[in-house]
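With one protein chain removed, the remaining protein chains of the complex are shown where they sit.
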Amino acid sequence: MTSTLDFIQFVLAPQMITGLSLGVAVVLVALGLTIIFGLLDVINMAHGEFYAIGAYAALALGAVGINFWLLLLIVPLLMIPLGYLTERGLIQRVFNKPDRHVTTLLLTFGLALVLEDVLKVAFGPNTQRPSTPIPGAIEMFGIMMPNYRLFLILFGIAIIAAVIVIVNRTALGAMVRAAAFDRNMAASLGVPVTKVYAGTFAFGVALAGLAGVLLAPVFSVFPTMGRDFIFMAFTVVIVGGMGSIIGTVVAGLLLAQVQVLSSLVVSPVWSDPIVFSIMVLVLVFRPQGLFGRLGHA
Amino acid sequence: MLSPSHLPLSATLRHDRSGLLMRASHVLVVVFVVAALVFAALGAALGDTFFLRLATEALILGGFALSVDILLGYTGLLSLGHALYFGFGAYVSALMLKQTPSFWLAMGVVLVAAAAFGFLTGLIANRVRGVYFALVTFGLAQVFAKVVYNTRALGASDGMIGIPIVPIELGVVTVMSNAPVAFFLFTLGFVTMLYAVSAYLLDTSFGRVLGALRANENRVPFLGYSTHRARLAIYVFASVVAALSGALYPMLRGFVSPELMFFAASGNAVITVVIGGVGTLVGALYGSVILTVLKSVIGTMTEHHLIVVGLIFMAVVIFLPKGLMGFVRPRVARLLDGGGR
Partner (left out) sequence: MTEALSIENLSVAFGGIRAVDGVSFVVRRNAITTVIGPNGAGKSTLFNLISGQFRPHAGRVMLDGVDRTGAPPHLMQRAGLGRSFQITNLFFDLTVFENLQLAAQRLDPPHQMLRPISRSTIGLRRVGELVERFGLEAKLGELAGALSHGEQRRLEIAVALAAKPSVLLLDEPTQGMSHGDTADTAKLIRKLGREVTILLIEHDIGLVMDISDHIVVMHQGRKLAEGSPAEVRADPAVRTAYFGDAA
């Protein structure tokens, strides 16, 4: 009996909290991905690189003495013009070609290659780790919990909630949803569709940048950091239902738990295959994912 | 009513655009082979090893890209994980050659194993379409690459080294896999054979069903074809082509590593096909040469060749979406059409 409780307290609970912070992290990265797909029908292969750019921007600006809390605001703001220009300058050029999915995927893939190498040129290939903005740890449920992880979970949840509110409850979000549902109808209702597209893309990119700032102290910063996360993020987006925000949140939190808890039982090497198998099973039985798509209820 | 003999079969066949374009591809392959032979003669005369081996690798990767074009260009399936099959072929070949350095045995085993592996994974990948297909193939490759990366019996992250030199018996001659000129010529012949078999298949009635899948998948079942079966069949075929190309890799390099299965390898094949020309088959070969030349030329100047490759790739996607051969081939086809009249 005690051993069971011990297992829960000293093994399961800490592991689940680790899973929660991983889940929040994954959702933060995946949110931008799913919003961009939901509205523009674009698979942004460069999303992981935007996430990396956010992390590097935080590193560089932090090095010149800018406070971490200020970075949480500055970096996403800096990402907005980058995302906006990417959409207007690149995506829009091929947006109306017959095979939008493939073409935009290829284009953003090319962009990812370029960005990754640019980061290598600018910052070198080595791994860097910013110092934790909130040092120390507190004891929770009998285990030690780093303060920053706790902050990450709470702040991450707040951001996720804010995104949901923005998309579902504001006039801006309504325009986005209208454009996602029927582009022509939205345009005829006076929605500036091209601007909404570019703005939404920028919003997604800003979210990736914000995730970069937040996760840098936990997962370190290196030029290919985007790649490591993007597989999990794509899986989350597919399982949740491409373009569904709620789906992304639910799938992200669940799959992170699966990954973390499965490593208690089997070698961590197998956690990716397990997560992938879940994705395949979901696709087999519910090809549209767990939840519907943005703008399509 | 006019009798059907009024319109001879050859007259209708003249309007078979896919067939005409395929004949144009054949012409361009002949040009490619001739250029490669000249290159081999030059290499032999100058006693070169480095460039011949680099060119051999370009051919092997061209064979791999061929399989990606069969899926993307002829069936409309974008695989982001096709390096899985290239790497699979390379590993199976390496394992076999370490046991017994018999070329034909290794190739035979790769053929059968890749067909079985392609079938099983194809069942999963073909549950979904479009972007989902791209992401599922991406995930499939990612998972298997990770497993290989962590399996000690397969050399884990180091891969396997010490693949022996293989004698390739071709009846009258025997080619040694470490002889630069001979192995280049052999690879050229082998990849041309892969091209020929693929081109033949795409020109059959079955091949035309694939083109129909790409053009308008929804209509295909009403013509009496199971879309699922056709897709699975071509997926298996493309897996085998990729694996057979991969099987030559350890013979050339003497080692295999998990990188062969990584996303970068799959992505490279896609870049090759897009630059060379999607849906032209021959574009995969030209694209591979272009990419290899680009990488080695830029590689002598900077190690950051991905910036340049990435920018060129993006420029092609935006400004030359049909790729180099997509630009050249219709012109060749017009010459052929005019000449055949």
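Letters A and B mark the chains as written, and numbering starts fresh at 1 in each.
Simple rule for what comes next: contacts are C-beta pairs under 8 Å (C-beta built on N, C-alpha and C of every residue); 3 or more make two chains touch, one makes a residue touch a chain.
Values in this document were obtained by computation on a predicted structure and should not be read as measured data.
Listed by label, the shown chains that the missing chain touches in the whole complex are B.
Within the complete assembly, B:V209 is the residue of B:M107, B:V209, B:I271 or B:I307 that touches the hidden chain.
Seen across the whole complex, the unshown chain contacts subunit B at 1-2, 4, 6-9, 12-19, 200-201, 203-206, 208-209, 211-212, 215-216, 218-227.
By our rule, only the chains that are shown with their structure count from here on.
Subunit A and subunit B have centres, each the mean of its CA atoms, that are 34 Å apart. Of all residues in subunit A, those touching subunit B in their complex are 43, 90, 93-94, 97, 101-103, 105-107, 109-114, 116-118, 120-121, 227, 231, 234-235, 238, 242, 267, 269, 272-273, 276, 279-280, 283-284, 287.
Per the touch definition, subunit B reaches subunit A in the complex via residues 72, 78, 124, 127-128, 130-132, 134-136, 138-140, 142-143, 146-147, 150, 263, 267, 270-271, 274, 304, 306-307, 309-311, 313-314, 317-318, 321.
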